[in-house]
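Yeah, one chain of the complex is gone here, protein chain that is, but the others are all in their spots.
Here the chain labels run A and B in written order, and each chain numbers its own residues starting at 1.
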Amino acid sequence: MKFKNPVSVKWIAEFSEATIIGNTSGIATGINEIHQVEPGDIVFVDHPKYYDKCIHSAATVILINKKAECPDGKTLLIVNDPFEAYLKLVNHFRPFTPSLTAISETAVIGEGTTIMPNIYIGNNVVIGKDCIIYPNVTILDHCILGNNVIIQAGTVIGSDAFYYNKKTNRDVHYKKMKSCGRVVIEDYVEIGAGCTIDRGVSGDTIIGAGTKIDNLVQIGHDTEIGKNCLFAGQVGIAGATKIEDEVILWGQVGISKTLTIGKGAIVYAQSGVKDSIEGGKVYFGSPVEEAREKMKEFIWIKRIPDLWNKVMGKKV
Amino acid sequence: MKFKNPVSVKWIAEFSEATIIGNTSGIATGINEIHQVEPGDIVFVDHPKYYDKCIHSAATVILINKKAECPDGKTLLIVNDPFEAYLKLVNHFRPFTPSLTAISETAVIGEGTTIMPNIYIGNNVVIGKDCIIYPNVTILDHCILGNNVIIQAGTVIGSDAFYYNKKTNRDVHYKKMKSCGRVVIEDYVEIGAGCTIDRGVSGDTIIGAGTKIDNLVQIGHDTEIGKNCLFAGQVGIAGATKIEDEVILWGQVGISKTLTIGKGAIVYAQSGVKDSIEGGKVYFGSPVEEAREKMKEFIWIKRIPDLWNKVMGKKV
Partner (left out) sequence: MKFKNPVSVKWIAEFSEATIIGNTSGIATGINEIHQVEPGDIVFVDHPKYYDKCIHSAATVILINKKAECPDGKTLLIVNDPFEAYLKLVNHFRPFTPSLTAISETAVIGEGTTIMPNIYIGNNVVIGKDCIIYPNVTILDHCILGNNVIIQAGTVIGSDAFYYNKKTNRDVHYKKMKSCGRVVIEDYVEIGAGCTIDRGVSGDTIIGAGTKIDNLVQIGHDTEIGKNCLFAGQVGIAGATKIEDEVILWGQVGISKTLTIGKGAIVYAQSGVKDSIEGGKVYFGSPVEEAREKMKEFIWIKRIPDLWNKVMGKKV
């Protein structure tokens, strides 16, 4: 999420009741996810495992729950609970102000674009030229669609991330991490019916130009999809995963979070991907292996009875 | 389903053209599913396998197709086809009278709740305080939402149970069992985009407080979900299953009908659960086993070629 106007780190420190370390006269221009941060961004971290990664990322401001050494020019804001500080910032800079008209007055819709009935288009949505948005589609606040995009009926663009912070106190078990990110859909993307594309938590969910997505596909928050990919029906992709260009996923494939799927990888139907996979290869299975290896495995399994009979000296 | 006012068993016997056995002066207060029955309920049974269970359940009235001994204080109503008698009762006590306005006049919506555009809210729906109902959501008759509930766009609450009676006569192969139950969603539940939650057939589908559900999740009729569960995208749960508290289901998990998933069980992505599983353990596979055992299996399969070479004395 980019702020409308840059904000001084001093103001953010006061607002967040944070101890400031490092550059006290800096400026922040937005909040972002660690895998997408740019200079000017605030990033937040509450787990020691990610301290170093965040402090030494491109981010300019680090909301953190531990005193640490601050690289030159950066600002560390030390708070007890970076998660709560994040929520306070989001509620301030992007409060929940839903449009109660079906097509928000602040939405911008390009020339030649067809908007069919029963559609919801939220605040600050931008839709390019020559798009077709079919009935009963929901496009929520701040999402961006390029030119020549087709969204089939009933699809939801910009639902909240499925992202909670587990609390040990009794009254709230899981606390919602508010999403202030966007969905950005590039030119010539086509999305089927009944799909759900979550917005980024603080970054963007991106669907690259020319990618075609079939029906009932789920795409998690902050996932980046390359150009000219092809996803068949009922594929599900968890959050913050990177799918490179020209990847083909067949029906009902599931992909876990924070992985990378290499360029041109092909994953056969119903496979489950739990670790990153290299591009240019064909995969199958749950969990996936290279399809060739997996196919051999099926043959080996069929040979167990022969082995048994040979070893045990009897038919079973 | 509870009746608006209690009904005498005598009236029900006449209405159903039933032979009455046992208490002829009793009162019925509703119809319910066998796993949810309470005193006052009518339950119906047409299969010998379930006769005893129904007769000795908490139900007060048993619609049955067989003369049997009646426990003290209860009423047996003997009919040829309890299924048809059930349908006749449902059509009488809960006839199909859909609201043709988008938000029914009989719906009650709590203070501080945001209702976004293009939503359908049916008759006698009750929605608590401080909820957010996103666009294009459908909440059908008699469903109940607690406070601080969030329903993402495009989700359907209270669709009919997928429940049919197979007929041997030619003209109707599967006859629909009309759903008169409800969906009851407790406080702080959040449901993702594009989900479908079926109502109970005659009982309730319940989602316990604090449970968070991701996108494109299917929950079958009369399923009871505990508190603080976490279900990832594209999970599917069939009917009348009981999920205890704090269960975590990862993406695309499928769970069969009438099972119990024990408290705190974790089921890895794409697993298929066909029998009840104990709480406090981690599961994987289709059909599931304990994840640790399943992982060992993958290693054993990789060893078959070595075994083969050793036994057969040759490389393959």
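The working rule: contacts are C-beta pairs under 8 Å (C-beta built on N, C-alpha and C of every residue); 3 or more make two chains touch, one makes a residue touch a chain.
Small disclaimer: the values here were computed from a predicted structure and weren't measured.
Looking at the whole complex, which of B:210, B:236 or B:264 touches the chain that is not displayed?
Answer from the full complex: B:236 touches the omitted chain.
Of B:6, B:39, B:73 or B:98, which residue touches the hidden chain?
B:98
Specify the residue from the set B:8, B:23, B:114 or B:159 that touches the hidden chain.
Among B:8, B:23, B:114 or B:159, only B:159 touches the chain that is not shown.
Of B:106, B:196 or B:258, which residue touches the hidden chain?
Missing-chain contact among the listed residues: B:196.
List the chain B residues touching the unshown chain?
Residues of chain B in contact with the hidden chain: 96, 98-102, 118-120, 136-138, 140, 154-156, 159-160, 162, 164, 172-174, 176, 194-196, 198, 216, 218, 220, 234, 236, 238, 252, 254, 256, 270, 272, 274, 286, 297, 300-301, 303-304, 307, 310-311.
Could I get the residues of chain A that touch the absent chain, sorted low to high?
Output for chain A: 114, 116-118, 132, 134-136, 150, 152-154, 188, 190, 192-194, 210, 212, 214-216, 227-228, 230, 232-234, 246, 251-252, 269-270, 286, 301-302, 304-305, 307-308, 311-312.
By definition in this document, only the chains that are shown with their structure count from here on.
Report the inter-chain centroid distance for chain A and chain B in whole angstrom, where each centroid is the mean of the CA atoms.
Spacing between the chain centres: roughly 32 Å.
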